[in-house]
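For this view, one protein chain was removed and the others were kept in their places.
Naming follows writing order (A, B and C), and every chain is counted from residue 1.
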Amino acid sequence: MTLELTQCLIRTSEEPHDIADYQTGVPRWCVGCGDNAILTAMQRLCRDNDLAPERTLFMSGIGCSSRLPHYMNTYGFHGTHGRALPFAEGVKMSRPDLDVFVSTGDGDCLSIGAAHWIHALRYNMDLTVILHDNRIYGLTKKQASPTSPIGTKSNTTPKGSYLDALNPLTVSLGVSNVSFVAQVVDWIPEVVYQVISAGYKHKGLSFIRVLQRCPEFMPGYFDPWMSDPQKTQLLRHPAFITPSAEISRTYRNQLEHDPRDLDAARRIASIEDPIPVGILYQNDDVPCYEDTRHASEVRTPAQIRRGLEGELDKFTIWPEGDARA
Amino acid sequence: MTLELTQCLIRTSEEPHDIADYQTGVPRWCVGCGDNAILTAMQRLCRDNDLAPERTLFMSGIGCSSRLPHYMNTYGFHGTHGRALPFAEGVKMSRPDLDVFVSTGDGDCLSIGAAHWIHALRYNMDLTVILHDNRIYGLTKKQASPTSPIGTKSNTTPKGSYLDALNPLTVSLGVSNVSFVAQVVDWIPEVVYQVISAGYKHKGLSFIRVLQRCPEFMPGYFDPWMSDPQKTQLLRHPAFITPSAEISRTYRNQLEHDPRDLDAARRIASIEDPIPVGILYQNDDVPCYEDTRHASEVRTPAQIRRGLEGELDKFTIWPEGDARA
Amino acid sequence: MTDQLVREAPAPPKRVTRLAEQIVEIVSDSGEGAQRCGQSFGAIAARSGNGVWTVEIIPAEIQPPARSVAGASGNRIRFASHPVTNGGDDVDLVVAFNEQVLIGRVESGELKPGCTILLESMWRDDRDPLIAKSYADAVASFKEKGFRVLEIPMNKECLKLVPDPRRGKNMFVLGILLSIYSFDLELGREQVARTFGKKDQKIIQTNVTLLEAGYAWAEEHLDFKYEIPAVKATEAMAVMNGNTALALGVLASGMEICAMYPITPATSASHYLSEVFERVGGIVHQAEDEIAACAFAIGASYAGKCAVTITSGPGYSLKQEGIGLAVMAEIPLVVVNVQRGGPSTGQPTKPEQGDLLAAMFGSHGDAPKVVMATSGIEDCFYTMITARKIAETFNTVVVVLSDASLATAQQPFPRPKFSEEWLAPPIDQSEIPAGAKPYDWDPATGLVRRFIPGQPGGMHTVTGLAHDRLSHVAYDGASNEEGLRMRSLKLAALQRTLVTPPVYGAPEGELLVVGWGSTKGAIEEAVDRLRAEGQRVSSLHLQFIQPMPSGIGDIMKRFAKVMTVESNWSDRTDDALIDDENRRYSALAMLLRSRYLVDVDCWSEVRGRPIRPASVVSAMRRKLQEEVKR
Partner (left out) sequence: MTDQLVREAPAPPKRVTRLAEQIVEIVSDSGEGAQRCGQSFGAIAARSGNGVWTVEIIPAEIQPPARSVAGASGNRIRFASHPVTNGGDDVDLVVAFNEQVLIGRVESGELKPGCTILLESMWRDDRDPLIAKSYADAVASFKEKGFRVLEIPMNKECLKLVPDPRRGKNMFVLGILLSIYSFDLELGREQVARTFGKKDQKIIQTNVTLLEAGYAWAEEHLDFKYEIPAVKATEAMAVMNGNTALALGVLASGMEICAMYPITPATSASHYLSEVFERVGGIVHQAEDEIAACAFAIGASYAGKCAVTITSGPGYSLKQEGIGLAVMAEIPLVVVNVQRGGPSTGQPTKPEQGDLLAAMFGSHGDAPKVVMATSGIEDCFYTMITARKIAETFNTVVVVLSDASLATAQQPFPRPKFSEEWLAPPIDQSEIPAGAKPYDWDPATGLVRRFIPGQPGGMHTVTGLAHDRLSHVAYDGASNEEGLRMRSLKLAALQRTLVTPPVYGAPEGELLVVGWGSTKGAIEEAVDRLRAEGQRVSSLHLQFIQPMPSGIGDIMKRFAKVMTVESNWSDRTDDALIDDENRRYSALAMLLRSRYLVDVDCWSEVRGRPIRPASVVSAMRRKLQEEVKR
């Protein structure tokens, strides 16, 4: 959009970065919190793609999960509850040159932020969005979230929550312009990394739901799945991602699925058990809003002057004698 | 919830009502506005079910469509933009005995109100929700709405809108607890009436999208469909609704569809042309939030006293000598 | 007697009465073109060198029924031999396409006693007896009220030239007005050409013919003629409404992104911007709601140049939380609130100044921000440039308050001369010196250099949580207090740079009226009128309300009485229950009383229309008559 932006396209340092370059602060999550696994995957992704820290931005709303940007030695934006996506859209519109990642919780994204979630999928801007889904409100100390399984005893639902859990995958797959939907579980780091990398490389909004452990408020909730690999179904496809050999040794329950098949994706998305893990849907042909919106005009003072004078002419009364009168 | 509420279950008048009993004011919609057809269907529905005007409530947000309550001689609630559903949920929770109808626009429901829409489907309270979908912002004089077809020239998109239209049906069908989803077109009044009646009789939230003409800002948009009956596909099923004989004479393009089949419903929902008209999905077994939440306790002063004293006991230090000390 | 006025015989040269100013209204059902007629007439008056102020008459509904009181659509044009700063008081002459649209104007007391009415006469013999009767009755009652009613066969005359007069009547009327006010018919022809510019010659020709026909008809049948002397402008003047000026100001300020959600009466600014912004590389984003629009603008500002979000009352309420974040994280942001009638949905198309306190105090916690108000059309343009500059210099939120009356009012002002100074500088992408902190507040001013993504070495995480100079989350009291202190100091720093606004009228006297925003023109005209009578009154108008420039207290001290005139609610002292201890004052009055401990009274009106000079005059008279408390 602006001439001077081209500056930031020039790499400032030449030697590749290592993990430490992306780390800062001491994560303050509980022991065993799944957010740690996500943070690690993010740092690894930055390292492996040698992202320039100054042109990488981690954004979030409010919640335990939304603390993530504070632990990345990149630019970070810790916004307000539920609004991470519109903040990120604004950034991407003014600075398409930045790599933007968004961390949001199940309450942040699916409850207070639900409208923005639906519309972000429509805009399909080039963002990598991680839904840290621990199926509970963590930071505010245990209230039911939209994805809390029915019957979840929480501080606002002492007798157990009343509603079936919302399935963010089936909803996302119902939104026009959706271009990338995936699901992973925090306790299989390699797949988390594989899928997030695929999402990062995908041009468009990649919506990645990470089922994330919250030992503090959902202790043992994921144990049945962690203890029995059969309860996890890995999605594989030669053209997209295929689990590594040793992952396959543990996780034998695999399904050949073509992420380009929306109907199949919707069917798989509806499955709660076994947990489908991998890319459910990917469509590389959906245009990105920042591209369809982006002004072709190069923005210069001269250009602005031209534009302004041109408009003023329409409203001007010229003094007598003036040729334009 | 409250004893005295039983009062309102006693009918106050015995003679049946006629249409005029439900009419008030002069609708201020443009000539040929589809909202008129919806209003007529509503008044007919009240009449045919002989609803007591004082126990019937029409609610809405803000928009041309949201003016509907002003033209119903019942109780009405014309709320704020996008919030019709949460207002209605509150009403239904405190007054399950009232018949509550909600009118909302495509901007009101799908844009600013999107989060409430998703969650209202989850709560599945017994509400009849009409989405007046004219695929444009009417009241504010022509801006693109989420359902505006891509390329729609509007005041905020002079070069044409940038995004594919959002499909409210596919999204709704992705939400857990969804129990009734239908689509009709304002220019086939009989089917509008049939479907809205079915929605009214359905226990739970019935989400009915009415494709509604806006001659003022989307002139002629629906003409292709109005001029060619083949471009409308009526959904029929013996156990649910079947088009009348003379409707069938005009609208020959019909599809046998069982609204209990969610996968089929999702497939049909994705079809934009021909327009599927009828009940896409219906599930009578989804519990209503007001029922699962409703206190079994009969609420009386004595009951409140008991409850309060019982709680106070837990925090009380009794004076010396007091037996309870 | 009216009949004599419409003469049959050929016209002898008429006596032309010279007048200082006139207020003309043209009203019709919407779609009959009274709007266009009025705008053209205003433009012609302006071109002729008259001072002009036009006000749109907008029906509250999209498509009100024909011939309905509430359906009046049209224009008020106030033009004079001197510059005009507001819509004025009562109407001198009104043209109505049917009697119904006129009734509303009469009832709301818009017409001056004896006002001249040019009324389409076709209804008198309408096929529908009800219509014929209602017309006859109306005319009778108008005459009773003492108005000078001229029934004009517009339809009949136009039928001689076009098949469907509904589509041409407005130009016929324009011709009549040109004749009545002795404007140059040639200017009329040019104007028609301009208005239908894009359309083909035939259309232009038809309309010119109608124009000339109207002119000729008036010359022949009307026995009165006025002239409002004018001096042609010696410099280029721009004529536009406030929202257009505001949008052009955004463009001229160098801002690149406007995020909005439609809401009356703000949207037309975004409409215009949507048309022109892309040409200079800008973008208007219509978000899913106001919360998203505000967040989008903040995100854009954070990563690049200052962005703007435009809304009105209800939308502003929804942005309160987002605005708080921008204040807390010190991200520049311009928020425009084109005020309408409130509270809640209120009166969407009507002007009011009800959002000042919400703008200053509406976000929870201490969220100091700059609040400015635009007081005229030209001001709408330049305020946006100033707002952007302040937002980026102080890394804070600047709220600009306009309102529905400025949004649609038109007035000529000197055509802005573009200056590169107006533009935002390129965003800084240079390396951040080692050791520099993202919130290295200058302890004296609270000012700090903003780190923008892309700047090497500037990596940090902004947050809405209390934070220290490193932008690390702070749980301690000292950091919390330092942040609050620094963010508040910035307002004082700005305040020190503001100049005391000039007093309009003498520097001391009996009564000082203080105002803000769109009421400026009416207030100053009221001051002029009273001073002309020898009253010792003056006025003061504020552009900056937070922070407020110094010196206002000293000015107030030089007047025996001080009152504000505002278009928002203040309790009426004549209500039995209202006394000094419970009266709710107008917003600015409350602020002035608190800051200067001066007994500032207020007079306010919230009748959904711009405050008029005459109303201000009588309010000031009442205040002058009150004996001073002390």
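Here is the rule we go by: contacts are C-beta pairs under 8 Å (C-beta built on N, C-alpha and C of every residue); 3 or more make two chains touch, one makes a residue touch a chain.
Small disclaimer: the values here were computed from a predicted structure and weren't measured.
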item: Selected from C:141, C:205, C:550 or C:618 as touching the chain missing from the view; value: C:550
item: Residue, one of C:159, C:216 or C:578, that touches the chain absent here; value: C:578
item: Interface with the unshown chain - residue positions in subunit C; value: 60, 70, 108, 313-314, 316-318, 320-321, 324-325, 327-329, 341-348, 350, 352, 354-355, 357-358, 360-368, 444-445, 463-466, 474-478, 480-481, 484-485, 488-489, 491-493, 495-496, 547-548, 550-553, 568-569, 571-572, 575-582, 584-585, 590-591, 593-595, 597-599, 605-609
item: Hidden partner chain, residues of subunit B it touches; value: 1-5, 7-8, 12-13, 24-25, 52-55, 57-59, 62, 69-70, 72-80, 83, 86-95, 97-98, 115-116, 118-119, 293-295, 297-299, 301, 303-312, 315-320, 322
item: Contact set of subunit A toward the excluded chain (per top definition); value: 26, 28-31, 62, 64, 80-82, 107, 111-112, 114, 137-141, 143-144, 146, 155-159, 216
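Quick note on the criterion: only the chains that are shown with their structure count from here on.
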item: Between subunit C and subunit A, distance of the C-alpha-averaged centres to the nearest whole Å; value: 43
item: Centre-of-Cα separation between subunit B and subunit A, whole angstrom; value: 32
item: Between subunit B and subunit C, centroid-to-centroid distance (C-alpha), Å; value: 39
item: Subunit B: positions in contact with at least two other chains; value: 111-112, 114, 146
item: Junction residues of subunit C, two or more chains touched; value: 278, 288-289
